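Some notes on the structure that comes next.
Of the protein chains in this complex, all but one are displayed in their positions.
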Amino acid sequence: MNHYIGVIGAGACPAPIYELARNIGFEIGKRGWILVCGGLKGVMEGAAKGCVEAGGMTVGILPGLDRTSANPHINIAVPTGLGDGRNLLIIRSSDAVVAVSGGYGTLSEIALALKVNKPVIGLDTWKNIPGVRYAGDPLEAVGLITALLP
Amino acid sequence: MNHYIGVIGAGACPAPIYELARNIGFEIGKRGWILVCGGLKGVMEGAAKGCVEAGGMTVGILPGLDRTSANPHINIAVPTGLGDGRNLLIIRSSDAVVAVSGGYGTLSEIALALKVNKPVIGLDTWKNIPGVRYAGDPLEAVGLITALLP
Amino acid sequence: MNHYIGVIGAGACPAPIYELARNIGFEIGKRGWILVCGGLKGVMEGAAKGCVEAGGMTVGILPGLDRTSANPHINIAVPTGLGDGRNLLIIRSSDAVVAVSGGYGTLSEIALALKVNKPVIGLDTWKNIPGVRYAGDPLEAVGLITALLP
Partner (left out) sequence: MNHYIGVIGAGACPAPIYELARNIGFEIGKRGWILVCGGLKGVMEGAAKGCVEAGGMTVGILPGLDRTSANPHINIAVPTGLGDGRNLLIIRSSDAVVAVSGGYGTLSEIALALKVNKPVIGLDTWKNIPGVRYAGDPLEAVGLITALLP
């Protein structure tokens, strides 16, 4: 069965973070892994764009009820209407998670993933969270994912 | 954007119902619609099998936390850990719903879909529910879906 | 431990249904049972009002995020932000359920309760649902609850 890799991060971000997300998304797609994210803009869009550019498949688990809120690089859009409750579903749908930058929503997802012992890779994100494996770039991140996946 | 069609029904069913589900799944896949279901066996498996046989894409929104509980015809498996709470997510992820046979879980999904005015097509399922459009066979069901989709 | 009895029904109803809900709420409160409902108006308000008039305790599990949407007879208001997803929480919080009149939301709750084998008493509600125990009046309803509680 395929691996599902979550990419979590804020819905608005500066261009360099968007590119970072796009690069990690590309590496995920290149490996044939399925990318799971929150489906909106910012880090979620960058990651989905990169994954699709590499020929990968993307799943967006949306906070609202409207599928059209998904960014254009989402292949499968799942509207939940749960608001921040969809954060937990992203974690439950992912075998490992990459946190890219991000705010409180991302921090909640990091914590929910660590709570259930899923690998969390950090890229330029919340610092000094015990349990997060910090990577310096996307290639190191996918290397950690490969090493840590069950 | 693609249409997402939910197929709802029991996790265990006699062979003729399985074939009915497979046939409706096939018609869904043939039209390029994305099939959403609960991801388990019975009607969900029959529908997913038919959809994949027609070259379509299937999404399984699972009640448990274990992705491997998905039947082998699910392309994208979303474990939720919400138990019956995932029924609502199936409805929220679907633009229209086809109910095939089914028990109380299916009845809850029919009601949740009608509550938010989504088209519900009934195939050999709970009878006399006002608002359900009853079809005699899979072709009539997809005809109704086509007519009722926004 | 106390019994928790759910009263489910529509958020708008004619005066006789409101009185029916108030009467069943009164009988629930009189017995020291905790009343669980959706916290809004109509049947939910009538039931909560009756329960409080009998000296009972009421819990309202709200669909939105705003506690002030609760009717004035709710002692404990739990905002969920889950929309119709809160229906399942009402069922999970109740040891038995009384359905009073109601529409599709109520039907979904009846089905979710029957799915997990919780007693469902029907008062002037959806007819001919196998598994529902239909009562002619509030006293018969509480008699059935007493008989069916674990």
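So that you can tell them apart, the chains are marked A, B and C in the order they are listed, and the count of residues begins at 1 in each.
What we mean here is this: contacts are C-beta pairs under 8 Å (C-beta built on N, C-alpha and C of every residue); 3 or more make two chains touch, one makes a residue touch a chain.
A quick note: this is a predicted structure, and the numbers were derived from the prediction, not measured.
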| item | value |
| --- | --- |
| For the chain not depicted, the shown chains it touches | A, B, C |
| Touch with the omitted chain, as defined above, among B:A21, B:L40 or B:L82 | B:L82 |
| Omitted-chain contact residue, chosen from C:M44, C:L89, C:L107 or C:I145 | C:L89 |
| Residue of C:G11, C:G50 or C:P79 in touch with the missing chain, whole complex considered | C:P79 |
| Residue of C:I34, C:C51, C:V98 or C:A141 in touch with the missing chain, whole complex considered | C:I34 |
| For chain C, the residues touching the chain missing from this view | 1, 4, 34, 57, 59, 61, 65, 67-68, 76-81, 89, 92-93 |
| Touch residues of chain A, complete complex, unshown partner | 84-85, 87-88, 103-105, 107-108, 110-112, 114-116, 128-129, 131 |
| Absent-chain interface as seen on chain B, which is shown | 65, 81-83, 85 |
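Criterion: only the chains that are shown with their structure count from here on.
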| item | value |
| --- | --- |
| Proportion of interface numbers common to chain A and chain C (over half same, under half different) | same |
| Where chain B and chain C are represented by their mean Cα positions, the distance between them in whole Å | 30 |
| Where chain A and chain C are represented by their mean Cα positions, the distance between them in whole Å | 40 |
| Chain C: positions in contact with at least two other chains | 85 |
